[in-house]
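Only a portion of the chains appears, each positioned as in the full assembly.
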Amino acid sequence: MNRLTQLVEAALFSADSPLSLSELATLDRDASRADFQEALEELRQQYHAAGHGIELTELAEGYQILTRREFADAIAQAHLVTRPRRLSAAALETLAIIAYRQPVGRAEVEEIRGVSVEGVLRSLQERGLVDVVGRAEGLGRPLLYGTTTAFLELLGLAGLEHLPRIDELSVALRSPVEPGEAGE
Amino acid sequence: MGVSTVIERDQPFVVELETFSGPLDLLLHLIREQEIDVADIPIARIADQFLDVIESLGLNDAANYLEMAAWLLRIKIQMLLPRPFDADKWEDPRAELVRRLLEYEQVREVAQWLEGQADLRSGQFPRGWMPEEPEQEPPPLILDLGQILVAVERVLESIPQPVLHRVVPRPLDVEGATRTILAMLDTRQRFDFTEIIGPEPTVAAVLSALVALLELARVGRVRFVQRQPFGAVAITGESTDATS
């Protein structure tokens, strides 16, 4: 492994959340983005080729080293780490709507789910999975919500574009971006 | 068609309802349970079944369910109305319900996908031990007024009804009542209790005034005068030479 790869590995080890390419770039001003991409690739292959228990993962618009899935049970059973608690159905549905409709106001989420989402929304905010991203025009200028990078981290997604496309779902309906299309 | 289970009256629906995330979820459950085509819902039957469930529901979360029940009943009635001769002009009253159910199904599908992803991800652990950050300037903080204002509004949004509807005895404003009484004493020798509390007083105002009066009487600042049994009680300043 060359020095840049070692440095990238050490940096990813020291960070408590995924590091983006531009954050990694501050490690060495003389190295180009391509150099960093090469280093990341070398690291990924090194872990893979030597058969490590950890792997390089691309998520939340950045890179992070994670343990391989197959060791999860053994590690959890030894009580070395606890798995995060699961989200409730209400939280998942609310997240689903926000993920696809963002930026979206509370009223729209409630209209789709048919229930008040005040409490759920607050707890999603507390967990850092959604946040206020702006305000709508119009009466009362309601707050608009969107998903955060913590949401991407929780799901292990590299970016929002990795959410399933609406037309891939088995129940096809109106596109979230253009509600005006509905029922045409 | 498996017309079974959840819908029988003697079943503990309340327990079951805990497992539904909302009225649409419950409705979809009834529909799936009976393998009904979403596009052609036997609305009368489904509405009745939905009502049965609501009937045995605790009132906690019921508002949203009741709203749905009312809607179902309205559709049921609309379906009973005679249709116009021109069939093309007849708009199925169930159309909006179907649209919302389909939309909700889509949401559920995505929610399930998200759950699966989160499960997969939770099988991978990040580094558990984090080195202490080297001693140096704390990281710069991004903070602007806009964020504070948005936070204020979020706080305001989060405290609406619970605060308004909380049943808390209003604290008595004895000090305020005392000030009022002393101010009145400054200008007048004698006045009625009703003059202190004004027209249409609140219970808290009456009690506050009463406590204030008793306290003032105790320290000798006022006296109470009652001319006859059950008559109006007049309040006079201590300096006044009054009967008691």
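Letters A and B mark the chains as written, and numbering starts fresh at 1 in each.
FYI, contacts are C-beta pairs under 8 Å (C-beta built on N, C-alpha and C of every residue); 3 or more make two chains touch, one makes a residue touch a chain.
Just so it is clear, the structure is predicted and the values come from calculations on it, not from any experiment.
Enquirer: Could you tell me the overall stoichiometry of this complex, given each chain kind is only shown once?
Expert: Formula for all protein chains in this file: A x2, B x1.
As a working rule, only the chains that are shown with their structure count from here on.
Enquirer: Can you give the whole-Å distance between the Cα centres of chain A and chain B?
Expert: 33
Enquirer: Would you tell me which residues of chain A are touching chain B in their complex?
Expert: Contact set of chain A toward chain B: 13-14, 16, 57, 64-69, 72, 75, 80-81, 83-84, 86-90, 92-93, 95-97, 99-100, 112-116, 118, 122, 125, 132, 135, 143, 153-157, 163-164, 166, 169-174, 182-183.
Enquirer: Quick one: in the complex, what on chain B touches chain A?
Expert: 21-25, 61, 63-64, 67-68, 95, 99-100, 102-115, 117-128, 130-131, 150, 153-154, 157-158
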